[in-house]
Structure formats: C-alpha cells, structure tokens
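First, the structure itself, so that you have it in front of you.
Presenting chain A:
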Amino acid sequence: MNDGNGGSARAWLIRGAQPLGGPATDLLVRDGIIAETGAGLSAEGAHLLDAAGLIALPGLVDLHTHLREPGREDAETVQTGTAAAALGGYTAVHAMANTDPVADTAGVAEQIWRLGRRAGYCDVRPVGAVTAGLSGERLAELGAMADSAARVRIFSDDGKCVSDAVLMRRALEYVKAFDGVVAQHAQEPRLTSGAQMNEGVVSGRLGLAGWPAVAEEAIIARDCLLAAHVGSALHVCHVSTAGSVEIIRWAKSKGWRVTAEVTPHHLLLTDELAVGYDPVYKVNPPLRTVGDVAALRAGLADGTIDCVATDHAPHPLEDKETEWQVAAFGMTGLETALRVVQEAMVETGQLDWAGVADRMSARPAAIGRLGGVGAPLHGSPLVPGSPANLVLYDPSVRELVDPAQHASRSRNSPFAGRELPGCVQATFLRGLPTVLDGKLAR
Partner candidate 1 sequence: MHALHPDGGPDTGPVAGGPDPAGGKTVLHTDEIRRALTRVAHEILERTDGANDVVLLGIPTRGVPLARRLAARLAQAEDRPAPCGSLDITMYRDDLRLRPARALGHTDIPPAGIDGKIVVLVDDVLYSGRTVRAALDALGDLGRPRAVQLAVLVDRGHRELPIRADYVGKNLPTSQREQVRVLLTEIDGQDAVVLGEGGAPHGRAADGAHGAGR
Partner candidate 2 sequence: MIRHLISAADLSRDDALLILDTAGELAQIADRPMRKLPTLRGRTVVNLFYEDSTRTRISFEAAAKRLSADVINFSAKGSSVAKGESLKDTALTLEAMGADAVVIRHGASGAPHRLAGWVRGSVINAGDGAHEHPTQALLDAFTMRSRLGRLEGLRVTIVGDVLHSRVARSNVLLLHTLGAEVTLVAPPTLLPVAVSSWPCEVSYDLDTELPKSDVVMMLRVQAERMNAAYFPTVREYSRRYGLDGDRMATLPEDAIVMHPGPMNRGVEIAAGVADSARSTIVEQVANGVSIRMAVLYLMLGGAEASS
C-alpha cells in the first residue's frame, strides 16, 4: 500500500480507486487539493497508494458528535474522539455543546475548536448551545459564538430539548442574522419523565418506563411549523420514529427549510435488544421497532432524511456496567458508522455509494455551512480542484466489531461482537493522510 518513502514528498498518487463505486481511476493529491484524476497518472516523488478494490468517497462529515472535552475527559477527549473519527473516515465533526462547562460562550467554543486543530485528525466545528447552561430559560450568546474563531453555525441544546415554544421561536428567528441553524433534540420532557426505553410491547414486558414516539413527533411538528412561520431553518437531530419521518416529509413538501439526520444505530437495531437489560443498548432517543427502522431506511433513501449523523456518545465503564435504570444513555459510533450504513443501506440495495457520499458527506457539509469562500471545504465531489478530503474504503471484508480495538476511550458500542462489512483503509485531510492501512497515520 505505502511505498514507505518517509515524509518528504507532499504528493500522494492513489492508484485504481473507485470514486463513489464507479470505474477505477487514479487520483493525484498535491498541496491539499485533488490535482488530477484519470487513468495511468504518474508523479515524480509522490507517495504511491495502491487502492485497487477500494471505494473512494469524499471525507465524511458528522453533524452530531460528543467529544466530551472539556469536563468528561474520562470518557473521551478531542484528541481521542477525532482519532476515532478519522478511523471511521471522517474529515469533519460537529462537537455538541453539552460539555462541562457548556459551550454557550465564544470562549468555550474557541477552546474546543483549538483543541481540534491541535490534534489534527479532522476539522472540529463546535456546536453552540441554544440556551445558557442548557437550562432552557434564556438564549445563549449565539451571535458571539457565530462571530468567534470557531464560526459556530449550528446551535443545539442536544441532550435536552428546547421545549419552551417561545424560546424555540426566538432561537429560530435570531439565527437568521448569521445564516445559522437550530438543531433540535426533539423530546417532550413531561411525556418522557423517567423514561428508559421505547414505549411498546417490550417495555411493558420488561417493566421499564416508556419513551413514547409521540414525545418526539409532537415537538418536530411544532418546530417545523415554527420554522415555517418565521422563515428560518430547522435541523432535526437523530430522527427515530416512522411518524417523525412522515412529518418531515410533509414539511419538506411545503417547501419549508427543514433538514434531518438519522443515526447508524437507528438504521439497524431495535428495542428487542433491551430484553437482557444490557445498558449498552440504552440510548436517547431509544431504539425503536422494526417498523420504525424500515421507515428510517426508506426516509434516508428518498432523501427525506438528509444525512447520517453518529451521535457518538462515549461513556466510561462504570456508567454502563450497572443496572439499566442507573446507566447513562448513549452509544459510540464514529468508527462503525460507515460499516453500519453499508450493512443497512447498501447491502439492502436502498442506497448506492453515490448516495452514501451524498448522505454522509455532501449534505451534512451543506447543513453545517462548512463552506469557505467559493467551494465548500468538505463534502465536495472528487474532482480536480476540490480539497483533498477523502476516504478509501474496502467494502469486501466482513469482520467482528471489537471495541477493545477502537481509538475512542470508551467501549460502549452496541455492535460489539457483531459482524459488519467494510473497513476504512485510508483517510486524507486536506491532502495529508490521517489514516493509512486502517491505522492512525500520525
């Protein structure tokens, strides 16, 4: 794969990759951009990378990740989280604001942004809190965060819902001034007080308090109507129910500016997994039913759901090795996301690799407003002139997921011990490899 030529040459000649699953071609990466594509390319002094049999995709963009730093470095740091992201094929991640202290000021947002630059594994875009301290009482200084070096554009109280209708309206209105978008974690708090898992047949059997689908759908419906009324943009985090997909489809049909994301785990797993009471399957929003999984897949396939976002939520062992009630909500996901999407969408014929590139790179980049002047910085097609943010992926292998091998500090993956297809072989961030031969390159 690598001709072992030290670090002197800056160019990389990638031989025989299949961009978006199409015909094999060569790509020459130089000075941070894709310089040339075509057959039989050559370049003096370039590193050679044999990409025969590998699919080339634009570097993945995650709209929803928890890097835990500052505050919960026992679970993850910006360094370990972005390393995990690179291994998963990501070149940009949006770090959610529910850190400690909360990212509700320019200062904290810039700190996170700087940690990302220092680690160097991928671009870190901090998400700003909507309300100060995530308390749901008054707006945070959204403008200051937008103007900061971190250039925050996405605002979310994720972890909690902005449930007060007036506050949500104000936030939607306010961000119009700087082309921001409010990303809502849709969960009516009163309907989900003490909730542990999806409300349904399984929760009734297991004696665990239920999290009804309507608690998500009612908020989404309200927020779509609010966004339309004030002419703003709404992004819906981690859509998990069939009803939510229908509401978003309806809102889009009206031409309203609503976008939505779905997690990999909601595309594959159901609430039946809770029967052993293993909290590795405890997540918010919860795993739902087979019918919901089917609707989410169809929604992602037809574009009602714009993108896949991991909601990577690392937790230390002591927060997961407990009885269900007491365990933390959340699953890791950066390192398994592309593999799960292949299993759930590509292997089932619902999405081709071009579709994967769109849902996991182009659209999230657009929603995240990751544009520079002119061309966007991430999510661009693999053509000459585009920034060299790309991932080389081998779809042909099938292997068991072993969280002990993950770069994330945390091991709470619901796919542990499960066979999934695919393997990220290489990830390039602005022309330099962050991952080579399936391992971190720096």
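Throughout what follows, a residue touches a chain if its C-beta (ideal position, glycine included) is under 8 Å from a C-beta of that chain, and two chains touch if they have at least 3 such contacts; residues count from 1.
Quick note on selection: all candidates are chains of the complex that A comes from, given by their letters.
Predicted, not measured: the structure shown is a model, and the values here were computed from it.
Engineer: Which one of these touches chain A in the complex: 1 or 2?
Structural biologist: In this complex, among candidates 1 or 2, chain A touches 2.
Engineer: Could you please specify the touching residues of chain A with respect to candidate 2 in the complex?
Structural biologist: It comes out as residues 199-201, 203-210, 212, 276-277, 318, 321-326.
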